[in-house]
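Every protein chain but one is kept in place in this view of the complex.
Order as written gives the chain letters A and B; numbering starts at 1 within each chain.
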Amino acid sequence: MKAESFEKIVDHALADRQLQVALDRGTTRGVNARLLAMSETTDAQALRHQARLARERALNQLPELLEQLERNIIANGGHVLWARDAAELNQHVLTICRQHNVRRVVKGKSMVTEETALNHALEQEGIDVVESDLGEYIIQLAGETPSHIVFPMLHKTKEATAQLLHDKLGMPLTDQPEAMTRFVRGVMRQKYLQADLGISGVNFAIAETGTIATVENEGNNRLSISAPPVHVAVMGLEKVIATWEDYAVLVQLLARSATGQRMTVYNNLISGPRRPDEPDGPEAFYLIILDNGRSRILASEYAESLACIRCGACLNACPVYQNIGGHAYGWVYPGPIGSIITPLLRGPLTAPKLPYASSLCGACQAACPVEINIPDMLLKLRRDLVQAGDPSLGWRLGMKGWAVAFKSPMLYRLGGRIAGWLTRVLARGKGHLRWLPPPFNGWTAHRDFPAFGTPSFRERYLRRFKGQPHDSKKP
Amino acid sequence: MSAREDILTGLRAALAHSKPFPGAEPAAFQAVTRIDPGEDLVARFIAEVQRVKGEVHTAANDDEALDITKDLLTSHHVRRVVMWDEAHLPLRGVWALLERLGIERVYGDNASVAAAEAGITGADWALAATGTLVLSSGPGRPRMASLLPPLHIALLTEDRIIPRLEDYVAAQRAARFGVFRRSSNVTLITGSSRTSDIEMHPVFGVHGPLALHVVLIKNLD
Partner (left out) sequence: MQLAAYQRLPPVGEYNLYRRRMLPLPGMAKRVAYFVTCIADTVFPEIGEAAFEVLARAGVTPEFPLGQTCCGQPAFNAGFTDEARQVAEHFVEVFAGYEAIVTPSGSCASMVKHYYPALFRGHPRQADALHIAARTYELTEYLVDVLGVRDLGVALPRPTRAAIHDACHGYRGLGIARQPRLLLSHVRNLTLVEMVGHDQCCGFGGLFAIKMSAISGAMLRDKLAAIQDADCDLVITGDASCMMHINGGLSRAGSPKRVVHIAQVLAGALK
């Protein structure tokens, strides 16, 4: 996490009018598009389960599938490199750049390269790197980081985008996304043609033929991996899948969940470098497979998180994300899935607030095309934090006291009576309280608290059976 | 130990005692996109392409197809074209048409190809359910023809239209996936390039072609 506390970042986000407008517009469109697209399938629930099983079978046989993938890529004339961590991946890319005398790199969208901060590593070696995805390019111009897995500039309004393009590149001011897009197209054209090397992420790697699949809409990814003479694809090791049938279901659920499309505009299927008889395409192809903590996750009870296909549906659906946006999550992966994989990849104590930044409402799980049970994993991460001694002494004592009271009917009744009496005194006959003492002032900061009803249900129940008149307290 | 050995050993250790998902049997395989029984695949394909802001021009025969192609090229003021070899197109006479119109056919490196105002390609297959074209790269079939120019004209005969992606995959499995050994790049194209990056508002025409025109030619009976 950054030095600033999570609570501070959240407060800034909630007070940022521009961010709130952008989040409202963006996430509402995202949720509605997904709901419509999923409802138009043959059977959304059955398909989600089918997609889930495809991911589970792949994770069950990861080493075999990765070896098969590697064999097939080499047979197709490509190279496969392995990276234990972020530094090793960046080093591989730099080595490739040196071998091919690379000065200019053009890059398609890739979350893994955000994870390893590859752009920074390239720039330090004096290599010019340009993001080619429209949103990523604008983020790069602004010197910011993506705030969404699929829509990196979701935090920006069109007005702020126009201003940025005007300030940085002299675009005439406009409020038309069409005009901004056409402007960036013109700027980017030359960059593709001049680049010495193209980098892309990987959405799925199909082991049985050694094919990597990328999905995109803009054509930037296809240009980045087709125009330059060298193509480097980078993937987390969990991206491998067994069969083309699995690809068919996963890629379609990805499109429908991410953007509400039946298919994204371009599904690029790359099997190695250009063949000797082909007229174009890169002469060299490298695939870099990154671990960076993933094999550790596979061995843990959080293996399910590796099933994620990075569609971003859980972000749009999450009422927390809808309010605080992606940057508040503090690292590369935001939203509900980020609250899980950030502590898993970086260590639980690097982001101790994230597992608690959820009301456990389950909207993420309901939106997930591969049925990842995010709420349950958040609960387990909270348990891990408690076991690691993260909560304050006050919380720990409070919980111990709570357990003592609530496992004893006598103490429970006594506590209930005292609390009820206190709330009624503090409410002063108004039925609710506007203020509670710490630590409960968090409640009354935003809402009133009710005075407890009296007598308790238990007492009413007992009275009834003693033949006393029905005490019908009005609701 | 190399990174490769390290990682594979780690994964094997993680899976040594038990699989993380013991219940993961192969699923009953169900296609994603709905097609009604008896649905007209040609009509569906046309409707789906239009839905994603592509245009379909139907031609009853080769002469009509050449006329449509000519109109597209002239109305877009095309002077240079990057195209697939005629052997890979379902239509004879395109090359001659270009010569008649005085349109130059460009080849070679990216810089030359980038000057083309239009790309003309065929397609291996078309998927009715999603309005998707399947193009594989190969000799005489440059990738750039469907990618770099602002106008993409795809020539297609109706018999190439199959129901869905799942049917394409089944056909490739039957053919032992030879296409993925022969072609470094198979691309599924669904509409013209678009983005929703600015407030998730859809904009058509980004880095890929601004416009996609499919010339759909009837087969001889």
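Simple rule for what comes next: a residue touches a chain if its C-beta (ideal position, glycine included) is under 8 Å from a C-beta of that chain, and two chains touch if they have at least 3 such contacts.
No experiment lies behind these values; they were computed from the predicted model shown.
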### Query
In the intact complex, which of the presented chains make contact with the chain not displayed?
A
### Query
Which one touches the absent chain: A:299, A:379 or A:426?
A:379
### Message
For the chain left out of this view, which of A:77, A:229 or A:453 touches it?
### Response
A:453
### Query
For chain A, which residues reach the chain that was dropped from this view?
7, 10-11, 14, 319-320, 322-324, 355-363, 365-366, 379, 381-386, 391, 395-396, 399-400, 402-403, 406-409, 412, 416, 419-420, 432, 434, 439-440, 442-443, 445-450, 452-462, 464-465, 470, 472-475
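FYI, only the chains that are shown with their structure count from here on.
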### Message
Can you compute the centre-to-centre distance for chain A and chain B, using the mean CA position of each chain? Integer Å is fine.
### Response
30
### Message
Taking the touch rule as given, give the residues of chain B at its contact with chain A in the complex, in rising order.
### Response
2-4, 6-8, 10-15, 19-21, 23-34, 48, 52, 107, 110-111, 113-114, 129-132, 137-144, 147-148, 165-166, 169, 172-173, 177, 180-201, 203, 205-209
## Note on the structure
Counting only contacts in the complex, chain A reaches chain B at residues 22, 25-26, 29-30, 33, 40-43, 46-47, 49-50, 53-54, 56-57, 59-63, 66-67, 75-76, 81-84, 88, 132-135, 138, 151-154, 156-158, 161, 177-178, 180-182, 184-185, 188-189, 192-193, 208-211, 217-220, 222-223, 226-227, 237, 244-245, 247-249, 251-253, 256, 259, 261-275, 277-281, 285, 289, 291, 295-296, 298-299, 303-304
